[in-house]
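Left out: one protein chain. Kept in place: all the others.
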Amino acid sequence: MKSAQGPRGNEDALVRAGRALRLVLLIALAALFLIPFYLLLRNGLATEQDITSADWTFFPSELKWSNLRELFDDPAVPMAHALLNSTLIAVATTLGTLLLASLAGYGLARIPYRFANTVFYAILGTLMVPAAVTFVPTFVLVSSLGWVSSLRGLIVPTLFSAFACFVFRQYFLGFPKELEDAAHIDGLGHWRTYWRIVVPNSRPVFAAVGTIVFIGAWNAFLWPLVIGQDKDAWTVQVALSTFLTSQTVNIHELFVAAAVSIVPLLLVFVLLQRYIVAGVERSGIDD
Amino acid sequence: MPISRRRLMASGGSLAGLVLTGGLATACGSNTGREGGGASGAPVISQWYHQYGEPGAEQAVKRYAAAYRKAKVTVQWRPGNYDQQTAAALLTDSGPDVFEVNGPTLDQIRGGQVVDLTDLVSNDVRGDFNPTVLAPKVHDGKVWGIPQVIDTQLLYYRKGLLSDAGVEPPQSLDALVDAAKQLAEKLKGKKAKGLFLGNDGGAGVLGGTPLFASGLALITEDGRVGFDDPAAARALGKVHQLHAEKSLLLGAPADWPDPSAFIQGLTAMQWSGLWALPQIKKALGDDFGVLPFPKDGPNGKPAVPVGAYATAVSARSKDKAAAKAYAKWLWVERTDYQEDFALSYGFHIPARTSLAEKAERLREGPAADAVRLATEYGYAEPLLWTPAAKVAYQDALSRVIKDGANPESELRAVVRKTDAELRRVRKSA
Partner (left out) sequence: MQRTQRSLTARLLGPQNRNLWFWVFVGPFAIGLALFTYVPLAWSVYLSFFDAHNTVSPTHFVGLDNYLSMLGDSAFTSSLWTFVVFTLFIVPATYALALGLALAVNRLRFAQAFFRSVFFLPAACSYVVAALVWKLSIFNGVRFGLANTVLGWFGGDQTAWLSTTHPPWYWLVIVTVRLWLQAGFYMILFLAGLQRVPIQLYEAAAVDGARAGWQTFRHITFPALRATSVAVVLLLVINAFQAFDEFYNLLSDSRGYPPYARPPLVYLYYTALGQGQNLGLGSAGAVILALIVAVVTVAQARWFGLGRKEA
């Protein structure tokens, strides 16, 4: 509120002081929020001695970039291959989820059907089911399909996100009806209206949901560990866990691996942030 | 607890915890083993190991498998929470044929998930296995798992730090409490502590050890609760004292299975596994010694937990005969491989007495002490000590140690729970 109610001097000073205080507070908070990233880098690029020394070293005495090479050269953990797998899985999951959930969300929002609300609540209800609990039956089911240790098994069961469907439905509820009506008058059916009119006008919401799904897929750990146990099918998170499970804790390799594991996501974030924010603004996730 | 060292590693406490969800992890691995099909029509066997931390262990077990001629064996080396992975995989057809297991548990045996291996071990071979670690693999007189190597845990202490503080290596639980206190005071300036029993203060790793040290047992020979006795509460109270007097190291980045805290000088004494010995020796030379968990009370005797991962055969295996034949070949007949596996990668006591006796590396210094202690004072968790009872006991132990809960009343609840479990397994037996 830029308002200013008139040029009264001390109030102005007060406002300015408040603003300065807010800025200081924000900078302090930002520093706090960045500490974990700093620690990832510091520990990842330091020697074991620097990390465990009795006095805190803010910056390692020498930056050991060789830790990185050590990580990628470690024959026990195929880090490069794991990065590839994670990328494949995250991209496929994102595209698949966007397709399925947006179609369903559109159907629920825009095609009148007597039981549409019932179907909607049946979908929404699954958000309340704790996933870790239906885990064993799901696993038995997937393995009886013969999908163990396959990309199919890693991707398909995770494609049906009730959350994504919910967001799309909310968004399409607010989609301008006039656009669709015009399409219908032009003789387009639901299918073609959807692809020619609705999708091209909804890019931000696809970007927003896509990012959220991508993050989730990249960070998923449990399911990949269970289904993709072959070294060839390891994802980054699974590879990371092998450092945690070894008998001897190799702190710097653990941290450099963790740092590497978040780089792709940070890139996605930095590059796409504008779209994410715009998408959230228009998607109705928040209403 | 059957020393699930392997598992432990997995967790390595601190780190390991991270393994996150590893837990659920179920498993299932690839079926490559089964589908690959031997070109010659030989059977195909899939064998699982949990991920050992020692360099070379994975290559070694793969080498053994490749040397087997009567079937094509594919080895799966599985990171993460192995017990849970195998437990889940055994519910499906995509599990292993032959697998190592921190058990098998009583319910796995009674549920028919593993195959009877009695005929694999003839009587003279059976006598060669260390009786303490073999006992929990036997149910109804039948053998359900073949012990691979013995894992054991001991109290490591830094000789120099103890003598600087004028402390003798403790021979009783009371002496341990005093020693840890004095050392912690002495080392305060170095921000180090007297004793490290794991980041949870010992609730996890000690398990039944204090009970054995006071002359009791988890389950008696005749299948009853073995710690319904005032001596139990007394011993647990002393472990709490260690915590209350701030003698214990807590929150180390690497948990008790890893000797880092001990080597880095964060603690003067540490409870850890025998597997840590080579690393400690390398870092500290001769400046350390090993002790059993010291005895407590008039009927007490020192206690050393021992246990073994065993090889078992899945009841869902498509070719049980071939799987059994392979298990017999590797873990009964090929003593050369068994010796190599126990001694060349890390440090374990071979499960076969004849091999343990001729092992050079176990004949001198602290290693020899460790072997002697494990033989003399070793105890293993009995098969009847079910996971549900164990969880109840561990919860109680944690509350006693950390919260100062009353040991008598906490133990009474555990006795009730254990009784109920014993009744359950007896009823349906």
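When the chains are written out, they are named A and B in that same order, and each has its own residue count from 1.
Simple rule for what comes next: a contact is a pair of C-beta atoms (placed from the backbone, for glycine too) under 8 Å apart; a residue touches a chain by one contact, two chains touch by 3 or more.
None of these values were measured; they are calculated from a predicted model.
S.K.: Among A:C165, A:I197 or A:V213, which residue is in touch with the absent chain?
M.R.: A:C165
S.K.: Spell out the interface residues on chain B facing the chain that's missing from view.
M.R.: The list for chain B reads 1, 4, 7-21, 23-24, 26, 83-84, 87-88, 90-91, 102-103, 105, 107-108, 110-111, 113, 191, 198-201, 203-205, 207, 249-253, 255, 257, 261, 266, 386-388, 391-392, 394-395, 398-399, 402-403.
S.K.: Against the chain that's been left off, what residues of chain A make contact? List them.
M.R.: Given the touch definition above, chain A has residues 1, 3, 5, 15, 18, 22-23, 25-26, 29-30, 33-37, 39-40, 43, 51-54, 56, 100-101, 103-104, 106-108, 111-113, 116-117, 119, 122-123, 125-138, 140-141, 156-157, 159-160, 162, 165, 173, 189-191, 194, 215, 218-219, 221, 237, 240-241, 244, 251, 254-255, 258, 261-262, 265-266, 268-270, 273, 276-277, 280-281, 285-287 touching the missing chain.
Simple rule for what comes next: only the chains that are shown with their structure count from here on.
S.K.: Provide the C-alpha centroid distance between chain A and chain B, rounded to the nearest whole angstrom.
M.R.: Centres of chain A and chain B (C-alpha means) sit 39 Å apart.
S.K.: Which bits of chain B are touching chain A when the two form their complex?
M.R.: Answer in residue numbers: 9-12, 14-32, 51-54, 58, 76-80, 85, 88, 91-94, 190-191, 253-254, 257-258, 260, 264, 275, 279, 346.
S.K.: Note which residues of chain A are touching chain B in the complex, please.
M.R.: Going by the criterion above, the answer is residues 52, 54, 76, 132, 135-136, 139-140, 143-144, 146, 148-149, 221-222, 225-227, 229-231, 233, 238, 241-249, 251, 254.
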